[in-house]
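This part shows subunit A:
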Amino acid sequence: MSILDSKIPEGPLADKWTKHKNTINLVNPANKRNIDVIVVGTGLAGGSAAATLAELGYNVKTFCYSDSPRRAHSIAAQGGINAAKNYQGDGDSSYRLFYDTVKGGDYRSREANVYRLAEVSGNIIDQCVAQGVPFAREYGGLLDNRSFGGVLVSRTFYAKGQTGQQLLLGAYSAMNRQINRGKIQAFNRHEMLDLVKVDGKARGIIARNLVTGEIERHSAHAVVLASGGYGNVFFLSTNAMGSNVMAAWRAHRRGAFFANPCYTQIHPTCIPVSGDHQSKLTLMSESLRNDGRIWVPKRIEDSEAIRAGKLKPTQLAEEERDYYLERRYPAFGNLVPRDVASRAAKERCDAGFGVNKTGEAVYLDFASAIQRYGKEKALTSGIHNPTADQIRELGEKVIEDKYGNLFQMYEKIVDENPYKTPMMIYPAVHYTMGGLWVDYNLQTTIPGCYAAGEANFSDHGANRLGASALMQGLADGYFVLPYTIGDYLSHDIRTGKIPTDTPEFDQAEKEVTDRIAKLMSGSGENSVDYYHKKLGKIMWNKCGMSRNEKGLREAIEEIAVLREDFWKNVKVPGTANSMNPELEKAGRVADFLELGELFAKDALDRRESCGGHFREESVEQSGEQEGEALRDDENFKYVSAWEYMGEPKDAKLHKEDLVFDNIELKTRSYK
Partner candidate 1 sequence: MNLTLKIWRQSDAKSQGKIVDYQVKGIEGDMSFLEMLDVLNEQLINKGEDPVVFDHDCREGICGACSLQINGEPHGPDRLVTTCQLHMRMFKDGDTIYIEPFRAKAFPVIKDLMVDRSSFDRIQHAGGYISVNTSGNTIDANAIPVNKDDADSAFEAATCIGCGACVAACKNASAMLFTSAKVSQFALLPQGKIEATDRVLAMVNQMDEEGFGNCTNTGACEIECPKGISLENIARMNREYLKASLKG
Partner candidate 2 sequence: MGGLIKSSIARKVAMALSGLFLVFFLLQHFTINLTSIFSAEIFNELSHFMGTNPLVQFALQPVLIFGVVFHFVMGFVLEIKNRNARAVNYAKYNGGANASWMSRNMIYSGLVVLAFLGLHFYDFWIPEMVHKYVEFAPEDAMRYYPELLHKFESPIRTGIYVISFVFLALHLWHGFASSFQSVGFNNKYSIAATKFAKAFSIIIPLGFIIVSLVLHFTH
């Protein structure tokens, strides 16, 4: 038996959560007033958790590096949020959402957690509507749904292409109400630099006021980490510039196990990199694949001519194009899951068929959809013999209604009109399924330290379905954590305020200030970005969309060398006791340089292909699925939870075996 206790309640799957809620300890309202909770991160998970905990009566302190909680990167989610409401009457249910999520995650998530997620998903929509989130509606005044990749029902609620923004503003408004009541103290422009443990329990954090540079001590009876994912370890990703792993990594160094770091989602439809100066990648909603067809030229000479600017994509006839997804996956075509679509694009570009300057882009073409919609629209508008121009015009109008804001964004960035010439897309790092290991109560391996949202590992297995990140963040924050944390806090009703003038806080603060001093004292040869970009290159080339043993071993070594060089030669200008964005970046990159190595180590250990993790050694050797990812349930049906032992190379692996009582494990096939 592993030392990992997932604390999954007994009983049938569908009753576990209700039963658990009924049996865990509660804290009475008078006592809640004497209990403090720190929430680090104020995105969907942190914001909703903070608001709900404050409603319940706890004293909450929130921390975020932005100037306002409303700027957390949850705001950038576009497509929507899943919920098993079955408003469309298409046979959806909690079970079906649960099933889709486990299957989509390639059978690497915990059944009980996922079922609970599906079970509370409907409540999220109720709650958000009550808060005034303006979801899209039908003319009858009821909520509208759309469908998303990898599933057979319409269960995605949305607010145009800005669902994340609207949900975050909802959570933020709930926070505002509690800030107004004095129940939440919001520490914005603050960054958590360490977790403080007292008698083995999480009892506070050390934070830096980013405006003044002051190092502050904050104590609490429990600490919730909702600090998001670590996609920025790749330097280029769709994450915000400031997104980082620091809070989670600091907790990891203090004893929280880090689970499945190698599970990364690479999203197939992003705007390609245009040059070395690029700082950030922009996602185009997955929904575009509903109408866009993905292709590259059939002949490599054509690709070369396009790259050299001698040929235009629109000059290529239908038979000169390779619609490779439709060719390889006739059943799902352009709507294969994200990981499959991403790898297929990489395969074509690696083979020399890429279509932009850098050779790393494929086309996403709306010409057929424009024709199809144009004809349909002409018919319904009573135009009997429409001209080609009329059809095109009508079709473009339909496309504009559906994706106008995305097309406009594309045109602003790329300076090409996507109605006239096909869009160029390429995969980019988007989401990390891995994160801090948590039990059923969302508690990490440090008592009193909880992790919610993208920061934990729990619900998406090896691959996340579209529109499920928002669902999980809010499920954790609104409906799971506020209950489960009560069970832990019920033992703290007599503890009283946690003092900060103790040796534990002294020690933690000293370590933090020493580290800052060390960062500031580098020889000054290279900027922080220099190291971050180098790390990103290693990660992308060797731990990216497809991985092999040789590359991963090289990555581990190269990252270790880079880390050593970083600590010797990094240049951090300015002072530690003032606003200093370079110092902030340096601290974050220092942690990425450790996480990156653990990431590679985890990927090396997992000698199977599953979900977002593709090992070139583990592919189907024959038959219809030849060359496709091969999962190895016999040897790898476990969660990898890494214990910090000093250097990342010494990290110790603990395995949590995954038990599937309700779902039969199958090979994912999209042929």
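Selection rule: all candidates are chains of the complex that A comes from, given by their letters.
Observations
Quick note on the criterion: a residue touches a chain if its C-beta (ideal position, glycine included) is under 8 Å from a C-beta of that chain, and two chains touch if they have at least 3 such contacts; residues count from 1.
Just so you know, these numbers come straight off a predicted model, no measurement behind them.
Shown alone here is subunit A; of the other chains of the complex, listed as 1 or 2, the one that touches it is 1. Touching candidate 1 in their complex are the following residues of subunit A: 48, 51-52, 55, 66-68, 70-73, 75-76, 85, 87, 120, 123, 125-132, 134-143, 159-160, 162, 164-166, 169, 172-174, 176-177, 179-180, 186, 188, 211, 238, 240-242, 274-275, 277-280, 282-283, 408-409, 412-413, 415, 478-479, 482, 524, 527, 529, 571, 573-574, 578-579, 581-582.
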